[in-house]
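After the structure tokens below, expect a handful of questions from me.
All protein chains but one are shown in place.
Read from first to last, the chains carry the letters A, B, C and D; within each, the first residue is number 1.
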Amino acid sequence: MLLAKVVGTVVATRKEPTLDGLRFMLCKPVDETGKVGSSYVVAADAVGAGVGEIVMFATGSSARQTVQTNNRPCDAVIMAIVDNWETGGDFVYKKGESD
Amino acid sequence: MLLAKVVGTVVATRKEPTLDGLRFMLCKPVDETGKVGSSYVVAADAVGAGVGEIVMFATGSSARQTVQTNNRPCDAVIMAIVDNWETGGDFVYKKGESD
Amino acid sequence: MLLAKVVGTVVATRKEPTLDGLRFMLCKPVDETGKVGSSYVVAADAVGAGVGEIVMFATGSSARQTVQTNNRPCDAVIMAIVDNWETGGDFVYKKGESD
Amino acid sequence: MLLAKVVGTVVATRKEPTLDGLRFMLCKPVDETGKVGSSYVVAADAVGAGVGEIVMFATGSSARQTVQTNNRPCDAVIMAIVDNWETGGDFVYKKGESD
Partner (left out) sequence: MLLAKVVGTVVATRKEPTLDGLRFMLCKPVDETGKVGSSYVVAADAVGAGVGEIVMFATGSSARQTVQTNNRPCDAVIMAIVDNWETGGDFVYKKGESD
């Protein structure tokens, strides 16, 4: 998994019918210091993530292991909203403080 | 998933028989500002996408989760035609206006 | 999928028994203008491709969705021989003319 | 698989329910000389790995082939704690000595 910041939403009305109801979030991966990088991924939202939140996403077939994405043509899913992470005993990111 | 612009079509008559009838689209991924990048992917079309449209595509085993691509040797599929996306409350792309 | 030029063959007699009879082709991906790049992939041949031909290959689990590669430890397969592709209404490549 | 150093932990309370109880470790891949690189991956822990240890992780659908990760939206798993590796008959890394 990678950590990412949710920066926007993507809307598509003409799509595979099985994708109806899924929210597609524009996510920018962050490095392990929390810095936003240059790449992006559009991930389906399985946990009610909002724009501005730091999340964790899974890709590939693992992205289909949620009720919302099962058997759907979806290769990236937000599967957790991050509370915090630490390295060397120090918090690098704490939700509500580092945002 | 990634966003991409459909820029062309690929024709192949000698192919895996199960691929008969699939349309193969030449797609150029765009970044989150809508700028076309240097890479490309050939994706099967599951939604009736046309050249010039901005689409979303899925890769890997997720590309086989459509009626058209199920059980076929296909690792990329266009699964949505994008209406718009926004970041920070502003539209980055709106179909029909940004094209 | 990506487009590639078949540039050679790989021979291996000591291998997973299920791979017996498969032909392994050395393929160099080309960009969307037909230019050969610096990377390569060894792909199993499912369509009778020959050295010098421009083909399309699929990777990952999708590479096992052919009779020849089903349930085998093979992560890339040539699934089509390309006739042509076009962008902007112009042919970029036509088999027999651009080779 | 790749070798990596476990450098931290990630905590997320709002997540896919099936992920409850999994520990998420922040891992920095190392090269074959043991040098820590610039990338990272968040991997689920299937073997009781601790911060500071050198581990091996698997990605993609293979990351779900453990009791802890089966059928879960998890695309990276620590599946071994490394004792040592050698090249050319010389130990490059020995647990407890090279750390």
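We take it that a residue touches a chain if its C-beta (ideal position, glycine included) is under 8 Å from a C-beta of that chain, and two chains touch if they have at least 3 such contacts.
Predicted model, so just to flag it, every value in this text is computed and none were measured.
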Where the unshown chain meets chain D, residue by residue: 1-3, 31-32, 46-48, 56, 58-66, 69, 77, 79-88, 92
Positions on chain C where the hidden chain makes contact: 7-16, 18-19, 24, 26, 28, 40-43, 60-61, 63-64, 71-76
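Following the convention adopted for this analysis, only the chains that are shown with their structure count from here on.
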Where chain A and chain B are represented by their mean Cα positions, the distance between them in whole Å: 21
Distance between chain centroids, defined by C-alpha means - chain C, chain D (Å): 33
Where chain D touches two or more other chains at once, by residue number: 61
